[in-house]
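The structure appears right after this line, and notes come after that.
A single protein chain has been removed from this complex, and every other one stays in its place.
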Amino acid sequence: MSDNTILDVKKLSTHFFTENGVVKAVNDVSFSVSEGQTVCIVGESGCGKSVTAMSIMRLIEDPPGKIVDGEILFQDKDLIHASKKDLRRLRGNDISMIFQEPMSSLNPVLTIGEQITEPLFEHRLLTKKQAKQEAIKLIELVGIGRSNEIFHSYPHQLSGGMLQRIMIAIALSCDPLLLIADEPTTALDVTIQAQILELLKEIKEERNMSMLLITHDLGVVAEVADYVVVMYAGKVIEQGSVLDIFKDPKHPYTQGLLQSKPVLNQRKKRLYSIPGQVPNLIDLKPSCYFYDRCEHRMSICGGSIPEKMEVDDNHQVACWLYEKEEVRT
Amino acid sequence: MEETTVQTEHMAKYRKSNLWKQVFRRLVKNKMAMTGLGFLIFIFVFCMIGPFFSPYANGGVDAININQPPSAEHWLGTDALGRDVLTRLMEAGRISLTVGLGAMVMSVFIGTLLGVLAGFYQGIVDQIIMRTADVLMTIPGLPLLFIMAAVMSEWKVPAENRLYIVMVMLSIVGWSGLARLVRSQILSLREREYMHATESLGLRDRRKLFVHLLPNIVPLLIVVGTLSVGGAILSESVLSYFGLGVVPPTASWGNMINAANSLIDFQNRPWLWIPPGVAIFLTVISINLLGDGLRDAIDPKMKSR
Amino acid sequence: MNSYFIKRILYLIPTLIGASILIFFLYSLIPGDYVDTDPNLTAERKAELKELYGLDQPVITRYFTWVGNLFQGDLGYSLQFQRPVTEVLGNYIWSSFFVALASLIITWFLAIIIGVISATRHYSLFDSTVTFLVFAAMATPSFFLGLIMIKFFAVDLGWFPAGGMITTGSNFTGLEYFKDLAEHMILPVLVLVMLSVGGLTRYFRTNMLEVVRQDFVRTARAKGLKERVVIFKHAFRNAMLPAITLFAFELPALFSGAIITEQIFNWPGIGAIYMQAFTVRDYPLLMGFTMFIAVLTVISNLIADLLYGVADPRVRLK
Partner (left out) sequence: MDQKEPLVEVKNLKKHYKDSSRSLFKRNQSVVKAVDNVSFTIEEGETFGLVGESGSGKSTIGRSILRLTDITDGEILYKGKSVHQLSKQELREHRKSFQFVFQDPFSSLNPRIRIGDAIGEALLDHGLATKKEIREKVLEVLNLCGLAPYHIDRFPHEFSGGQRQRIGIARAIIMDPEFIVADEPVSGLDVSIQAQIINLFSDLQEKKQLTYLFISHDLSVVEHIATRVGVLYLGTLMELGSRDEIYENPLHPYTKSLLSAIPIPDPTVKRERIVLQGDVPNPANPPTGCKFHTRCPFAREKCKTIVPEFKEVEANHFVACHLV
């Protein structure tokens, strides 16, 4: 790991204890984010990408969820054992987060102004007047005109795209070192998605902020990521630089995912499709979790879980195909 | 969290049983609900079978042993006519439980019928039914019950048949709320895509109604029905206490408490009126616990605990 | 302007007409009337009185006379009190009102606090205890609870008076009078609170639990706000919104009094009068009173709607 690592997640496991059994939503996940870097966690629904983000923010609802193992180091501070007070000082201040549904993520009975100024009072201890000025500046920063009018309006008066900009303004209010964005454009139309992605890229450049982006959309990943973490069934199955992942994917799942997505101006007679379904996260067997759906499966894949291994500089994959012969047999 | 719900969806495919079995399994796990159910069974057995084992059944008047405090022979003492209070409590329970169940069945029937008609056919039918419900709901339940009770008192109904009249009254007051509930449920079900699908498949109304809509309101009816038995028992007790419901010599828990109206009985003979009150309390709390447990079991998302 | 408001008011008319028909014809179904029940009257005198009160007219005619008078604010003439119904109501309504108001305030205060606490720590011992007590309160018949209270607190322990509004025969003034009044109020208010606090607590608890799960509460936490702020500023406000409607629904109860508790505690309020009127068949009073409640119910529905509109920005500004 480089010296300027700001977030280091080590062997994180988050489980949900439900009436049907223990759901291993995040299962031994490790990765890191360094200063100014954009890391994307990509995967399909239920792969644990959002739970990973929520675990970093320590926003997992307990019960039923619980971080059962691992370490989350933010600037060498251990977030898992941090006190509630310390956590509160970090959230919204050094680490901030935006969510998938801008429509429901803002409080319907408070004005936009009230909601933007809250972290300013809480973390930056501004006076009322200063906070208002700052809020107006933030609204303008995220590309909304009529800032004074917006300051006094309620969430239902704005569109989804505008609300997501407001969420970004709130997230930026205390100059965070790390911005976690959980599917920030999934609920938005394509043309609005393009606006939000441009905005995020711009802001990130300007502030040398790190970003952890959670998404299911490979297109978005290719556009913004420096480094990509691919998750499947609660595990990291491959991680590497954006070029490694898109140009030289190693894991059969990553390869399949890239091939099954229809791409503009690349017509195929038939889409490649990965057969089968995502496994149930309750009774996972000690095998590669992709075993049932894999074209290249071997006998060892059904019997033991592959460890992550370095196949290239900074490119790791958890797949038996890349293990040396002698280990496999 | 979006992800956890997705996971439960994935888990779903491993539960190889129908929805009712799941409901049952969840219900059995709920301790409060099971305690309620246990108590209810006990009360039922106590009231329905109990009198057969009592030596004082069928209103045995005993002029020598009047107003006796609890003793080995009369566990809960005797009343002014020398009747055994424990036996009377059982007999009264039969009446009160019958009224509660009967009123529930009737109001669920009327409420469901009218609610379904209003929600399914809409238009003028809906208007008439719902406006009627509105009117009924402008008058609070208790005064309305009192008026009806007064009207019916004048009909000189024999005392042993009064309970049926009380049932009818309770269901007249009770149906409107239920009809509203059923109607709104039907309206929301109609917006589900599977109801649009029945339209696009060109299915007949009968099939839409009986195969798709009604089975989906049954869970609601079970919960509301269960809870309304409790409500009906409470209302009956109020009416009977004020002499407007079930009247002596037929015993009901409500009119047994009427003994408290006499100052001497009230102060010195608590065994006459406290046991029926406790019986009502236990019955209703058990019903409510069971109903609440059913609600949680049927719709875990609505779970309030 | 205000066309929506006017529409809402116009919409009330058919409901009220329906209510008046229902009330009038229900009472007219009861055989016998005030004159019939008085055994001291001769047949001639009865006929005379019936003519005087218009009781010899056909039902339909009587209905229209009654409704006509209603429009002029005349609820009829109480046969038992020999005074206009409005006057009788005016006399007794305030004593009901004070008891109801006191219990309403206490109930809401308790319910909000207990509801919010048990929602924020659900699964805790506190929460389970509250849940059980709530069920207990909802399962007790009101009159029985009243009787038990009198038996233990008034008769056995002698802490409070058993009934009435002031000590009979006393003529306290000033502070003494209020002290006496307050002592008499404690038990009825306590019973009313115990009966209604359960349902309301549960309502707040459910609302809070629902709101706490919403996305914007997560956002508030992600901002690093204090848990107190998250709960009271973000969650509580939203949980209270639907309760406004409920609050307005309590309006008729404030004036209609608690029929049962007043009867049990012999409290000279509107509820007790209602029960008395029943025994002597004072129909004008009964009908007038019932109609009065119906009007109040309808009005409070309207008020509930308006209040909600004021409180919720989503409705307020559009």
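In order of appearance the chains are A, B and C, and numbering begins at 1 in each one.
Heads up, the rule we're going with is that contacts are C-beta pairs under 8 Å (C-beta built on N, C-alpha and C of every residue); 3 or more make two chains touch, one makes a residue touch a chain.
As the structure is a computational prediction, the values presented were derived from the model and not from experiment.
Participant: Using the definition of touch stated at the top, determine which of A:68, A:258 or A:282 touches the missing chain.
Facilitator: Looking across A:68, A:258 or A:282, the contact with the absent chain belongs to A:258.
Participant: Among A:85, A:129 or A:267, which residue is in contact with the omitted chain in the full complex?
Facilitator: Selected residue, touching the omitted chain: A:267.
Participant: Touching the missing chain, which residues of subunit A?
Facilitator: Touching the missing chain: residues 44-45, 159, 161-162, 189-195, 197-198, 216-223, 225, 242-243, 246-247, 256-258, 260-265, 267-268, 270-275, 277-278.
Participant: Under the stated touch rule, tell me which residues of subunit B contact the chain that is not displayed.
Facilitator: Those residues of subunit B that touch the unshown chain are 9-10, 12-16, 18-19, 192-194, 196-197, 199-204, 207, 211-212, 215-216.
As a working rule, only the chains that are shown with their structure count from here on.
Participant: As a test of whether you follow the contact definition, which chain pair has the most C-beta contact pairs?
Facilitator: B-C
Participant: Just the number, please: Cα centre separation of subunit B and subunit C in whole Å.
Facilitator: Distance between chain centres: 24 Å.
Participant: Roughly how far is subunit A from subunit C, centre to centre by C-alpha average, rounded to an integer in Å?
Facilitator: Their C-alpha centroids are separated by 54 Å.
Participant: Quick one: in the complex, what on subunit A touches subunit C?
Facilitator: Result: residues 57, 59, 63, 84, 87-93, 96-97, 99, 101, 104-111, 118-119, 122-123, 154, 156-157, 167, 170 of subunit A touch subunit C.
Participant: Please give the residue numbers of subunit C that touch subunit A in the complex, ascending.
Facilitator: 123, 214-216, 218-227, 229, 233-234, 237-238, 241, 312-314, 317
Participant: Report the residues of subunit C in contact with subunit B in the complex, numbered from low to high.
Facilitator: 14-16, 18-19, 22-23, 26-27, 29-32, 122-123, 127, 131, 135-136, 138-144, 147-148, 150-151, 155, 202, 205-206, 209, 252-253, 256, 259-260, 263, 274-275, 278, 286, 289-290, 293-294, 297-298
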